[in-house]
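With one protein chain removed, the remaining protein chains of the complex are shown where they sit.
For reference, chains read A and B in written order, and residue numbers begin at 1 within each chain.
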Amino acid sequence: MRRDWKFYSQLGLTIVLCLFIVVPVVMSALAGVTVNVFKGLSSGLTLRWVFEVWDLYAQSILLSLGIAMACLVVTLVAGVPLAYVLVRRPSRMMRLFEELLTLPVAIPGLALALALLITYGGVSGYRSSWLFILTGHVLFTLPFMVRSVAAVMAAMDMKMLEEGAASLGAGFWRRFFGVIVPNAKPGILAGALMVVTLSIGEFNLTWMLHTPLTKTLPVGLADAYASMRLEIGSAYTLIFFVLIMPLLIAMQALADRGKHASRRIDTAEDTL
Amino acid sequence: MSTQIRLRNCAKTFADGTRALAPFDLTIEGGETIVLLGPSGCGKTTILRMIAGLEFPDAGGVISFDGDDVTRQSIEKRRVGMVFQSYALFPNMTVAENVAYGLKVHGVPSAERDARVDAMLEMMHIDMLADRRIDQLSGGQRQRVALARAIAVQPRVLLLDEPLTALDAKLRVRLRTEINALLRKLGITAVYVTHDQEEAMALGDRIVVMQKGEIAQIGTPREIYRKPQNPFVADFVGAANRMTGQMRDGRLHIGAHVFDAVDAFDPRHGAIIDQGAVELYFRADGLSPCDLDEAHFTGRVEAVSYLGERLRLTVSGIGPQAVTIDTHADDVIEAGADVHCRVNADRLTVFPAVAVHS
Partner (left out) sequence: MSSVEHIKEGRSRPSFPWAFPSSLFGRATPGAGSPAILALLMLPGLIIVAAFFIIPMALVAMRVADGPDGLATYFVILTNDRYLASLIQTLVMSGGVTVTALVLCGICGLFLVRNRFAGRNVITALLTLPLSFPGTVVGFMVIMLAGRQGVIGSITDALWGEKIVFAYEITGLFVGYLYFSIPRVILAVMASAEKLDPQLEEAARSLGAPTWRVVKDVILPGLMPGLVSSGAICFATAMGAFGTAFTLATDIDVLPMVIYTEFTRNANIAVAAALSIALGAMTWAVLAAVRVFVGNGATSGTGGGA
């Protein structure tokens, strides 16, 4: 491959974009562990800010994690069977329903939150509990779970598997939990990672729906940015990064594994 | 359009170290159709791409068109016409626009361009398809468009990379004949890559048989067919039957029988050998069933296939493995019976017995 000026200018642009994305991340991570951010690294590293953030916001962080887990459970219970029905019995009604299901992703979170507030704002017990936020999260993440699982289900020949199991005497539920679901595991796993990541990072919806008692991590972040010192905001952001990073890496690894598997199948046929 | 192409000392090693081509020399005369024949991975497509300018030979290799050194010239400047296995037609353009593309790029004025495109489409019998989109065409039609597009720019050489492989058998034969006629009519230098021996023999003025990055033999179809110069070529062009024998004082001994006027050729040293163990390669016409008094060998018929024009027998007991013998379709021979055969010495290709197939 010839490396000429065209190559290097494109590489330059790519590196600039990369720096644009990465530098603030690194900066805020560093600021979160620097003793005096105005003096810079020379003032030394400390975990003091991180501990302070924990003191102030532990509840928000834990709430976010809890909601993410709950969101996962709900989307699994609702989404996996839904994906099955959508793939196994496609019809016009199903497509309409799928369209409705995906609408919350196309519509801005603000509008969704507004709708929920108008409808259920009066139900005080529900409105002021974390369940209210959970509702919003589920609405937003369910389509991703369904899509992810449906993609894997569509790729495998479910009809053949089910007929095979049925011919051996297995009833529906046995087939569903013993054959269909295990085979859909890659899609379920990818969907699960997606749901958890989205839930932890959800802001637009949550900001509208939250109360002082039900603050999530991103809501706390907005607070910290507005009212706290730079170090606190940075340390809090750092905690967010640390939470998100393993999830992102896991998603990427899963995607790569899927790509390699399909590539192997393709090349097996290309012997000529 | 009848450019002479010369490759001297060209070799190709890829970035990861694999040796795709050993150094070789090849001269393609102007107007000649040369076929690069071999199994997949033998390097034939690499040679084609080197002539095209999509790959460059290792240092020291020289490629020249009519004496001009084009070794470092990129494909855009070489004025070659290329036909790909998957046709590579532009999906965002109509048939006419596809064929006109090369002319447009070269700045041919639109009136002349249109005239040339019309002439091309008519020559390829696809003038009624001018405004169709590519996805509306059949495989054979697409191939014709690809040819028209490549020829429209009046290239110095036409390069075809397995253009018929993706088509079904009947269409392949029909298009093969059309391509052959086209190449003759245009008088254009053509390099054609294929793994199909029949295609090679039908199209090529000369055939270059390749194996694992090396040229095994160059010759006319008749030479390749009648006088394969090494076991690989013999096997590749159909001489898959084998028998063992001995050369003694220049005469071939098979069992108790002696045959004169049969030469054993040693491909490694390029010379005729007089002594030593040899292997005989021959086709289904190397042995013929006959009466006992004429026979050299007797074997047992394992299977009989009626092929319409002839009867194909699988016979054991003559060579190390079963041999295929063809005979008249009307002969009455049954599986399980013994058959007496005589050797047709002029149909044998004899090589020294080597430990393993090359």
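Please note the rule applied: a contact is a pair of C-beta atoms (placed from the backbone, for glycine too) under 8 Å apart; a residue touches a chain by one contact, two chains touch by 3 or more.
Since we're looking at a predicted model, the values are computed, not measured.
A.B. asks: Out of A:V25, A:L47 or A:A155, which residue would touch the omitted chain in the full complex?
C.D. replies: That would be A:V25, which touches the missing chain.
A.B. asks: Where the complex has a chain not shown, which of B:S86, B:Q275 or B:Q321 is the residue touching it?
C.D. replies: Final answer for the missing-chain contact: B:S86.
A.B. asks: Over the whole complex, note the residues of chain B touching the chain we left out.
C.D. replies: These residues touch the chain not displayed: 52, 54, 74-77, 79-82, 84, 86, 88-93, 101-102, 105-106, 149-150, 153, 159.
A.B. asks: In the complete complex, the non-displayed chain touches which residues of chain A?
C.D. replies: Contact residues on chain A toward the absent chain are 1, 6-7, 10-11, 13-15, 17-18, 20-25, 27-28, 31, 37-38, 74, 77-79, 81-82, 84-85, 88-91, 93-94, 97, 100-101, 103-112, 114-116, 118-120, 135, 138-140, 142, 144, 146-147, 159, 162-163, 165-166, 172, 175-176, 194, 197-198, 200-205, 207-208, 218, 221-222, 225-226, 230, 233, 237, 240, 244, 247-248, 252.
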